[in-house]
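Note that this complex is displayed minus one protein chain, with the remaining chains in position.
Letters A and B mark the chains as written, and numbering starts fresh at 1 in each.
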């Protein structure tokens, strides 16, 4: 099975509330995802109930850029029994308990031999850490320091009922058609029971796809961009997609990696490697003009899949939107990142922010003033209030003056909004009025 | 009458004191100016007593850029009588009482019918606003809210004895000859009884022309620039001038719009659209180095005639110098903008600032160091104090070292002054000494 299959409904469902997004997070939470395997497939099946998906299966061993698709990992059960026969670690209680990609084990061993394979967080003694060993054959368990401290010496039964065998890497795309140029929304689907990282990002992406679909159904004017949603395992998933989509990658004009999208923290935008790409300026504008508390960070080569999109060979204009950032909050990569850590209103706020960014990307354009010598007479075209001398000037008229003055090919409407301090929507409306009046035309420079 | 006529004396009179400038403001104040008509002509007649003027009359209907010269408006009288026969609004008391460009009216009507044509400032109940309706045939009166509140119901006699008919638009130029490149000083002469806006600007322009004339008579070295003073109605006047002077516009190297030049506020400079033109840098330098309180603003496409000069097709290096800014002070466009609102010392300060800017523009040059390898030996050329080792170094010598070091074609003398922190005059003197010694030459790059 190498070609894509199609899953889910033929169109995206209606827009979701924050509560509905949160329900999606909660439903996806128990599935045991990894970078390959049936947990990813089950996750895509659920997403496929909300959106038509094109699911891709890439065979083990396929060369992808500098890497190869790894063997597929699946797990059925895993536990550790103490000398008294009690299950002191149990995969069925939480899939975090097993180190991801653990090879199968069935053995009895004294605690002192097992101990180096037991991972805890001594500084957060009640929490279970999240650990993986994708690229080095190994096995192990994760548990709380408190549980570890309670273990008595003696012989322990250790079982990991897993398989690591040739199979496939699975990822899915949902495409909302529009113009030839594309906006990429990418989120990783490889983490097991971690809610904010990244089921929150998945839920926001699903909601954005649904809003775009709804807007399409509502018969809106032709969409400028095609929107490509990518649900793929982190790192190896985006590397696989890039390896198989060199041409599509060349069509990406703007992109966002969505991660940690639902906690109570303020929004954080990490700029693309380019630093001043249009996506960077659009997100910064939406965050600043909204008055939302937020932070903007320079690009750095760690975090999520922006690492791959922004590698110097591709250098795509892809930023990363999160709330609390990568590795910065105590719940990060622990059992405390559970659905209660994700807030419906945060999911809604992240989605709304992205939506406003899409509006800017769709509407931002560069115009040429067709009457650039002096100001054109707006009044005789019905674009100006008739009674002069008033000390207040209307915002709409100001916006027209700004658009006329800066429509020289060097400035976009977003530049006009930033320079003038006027709302982007007013500037867009002014440009539209002027275009209808034949005073500006889209710049073809 | 389409060609220019010459008015006034054959040369400009002597420099004026602040008090004399203020007298000029007071004398011009009662005249009923508009964008056309005899009020402008009477204003130019008075200016012509101080400076030789070339007066241009441009016929109604002449196409000028995107506009046409409008019909000419003249007014002889206007009043409103209350049911008791009292003149409750009287044009002869203040020309602000009539909306500019009001068409003739002679009627009797109940107050409720008249009322929509009565303009007040409810938040400033004692003041009469300034209103016009140049581009839409209309009529109306302006009055204080207090007067309006005192009007009783009943029938009012309404008279506006005006004409709106084919005629001319009038503007005037005064040119102080110099080199081929030009400095433009532009001020609007279309506002009726408003003192700061813009009789103050007119008075400062007149004074600057007189100082330049006096300096010329004093036999100063050849002037680098020709100075062109333009007295024209706002917007349509500068548009008309630009339409008729495309070639002269191309010779403008620096320009200032003078407006609101006489109130008690600090000086404000609004940069040209280019933002970093030499005029922008020269004005900023004069304001900063003088220690005067001041503000510097980025260009914006509203305000005065810089809107036209800085339209993207022309994009001339023209900034705007005011004291309090456009629409920012409570007296703006009201009857409170009367001669008492303008201070002789403010007029003098604005004029002196412009004069210092002219000195910078005249003297700022780019030099080449003709002895660029190591420092040249200033001592044997008599340019350096003989006794070494002193821990203080004379400013003149520092200035020479700076000029030598930065005379590479990339820096002007103003750059040297800014980088070194030395007074511009010291830098100019140093460059002159070095030029005489054959160590630098004007850059011809």
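In this section, a contact is a pair of C-beta atoms (placed from the backbone, for glycine too) under 8 Å apart; a residue touches a chain by one contact, two chains touch by 3 or more.
Remember, predicted model here, so these are calculated numbers, not experimental data.
Interface note: of A:10, A:106, A:136 or A:444, the residue touching the hidden chain in the full complex is A:136. The hidden chain makes contact, of the residues B:369, B:412 or B:433, with B:369. If you put the hidden chain back, the residue from B:147, B:268 or B:420 that touches it is B:420. Among the residues A:15, A:62, A:163 or A:235, only A:235 touches the chain that is left out of the figure.
As for the chain not pictured, it touches subunit B at residues 369, 371-377, 379-380, 384, 386-393, 398, 401-402, 404-408, 419-420.
If you put the missing chain back, the residues of subunit A touching it would be 65-67, 99-100, 129-136, 138, 235, 238-239, 242-243, 273, 298, 300-302, 307-308, 310-314, 327, 332-333.
We take it that only the chains that are shown with their structure count from here on.
Centre-to-centre, using mean CA coordinates, subunit A is 55 Å away from subunit B.
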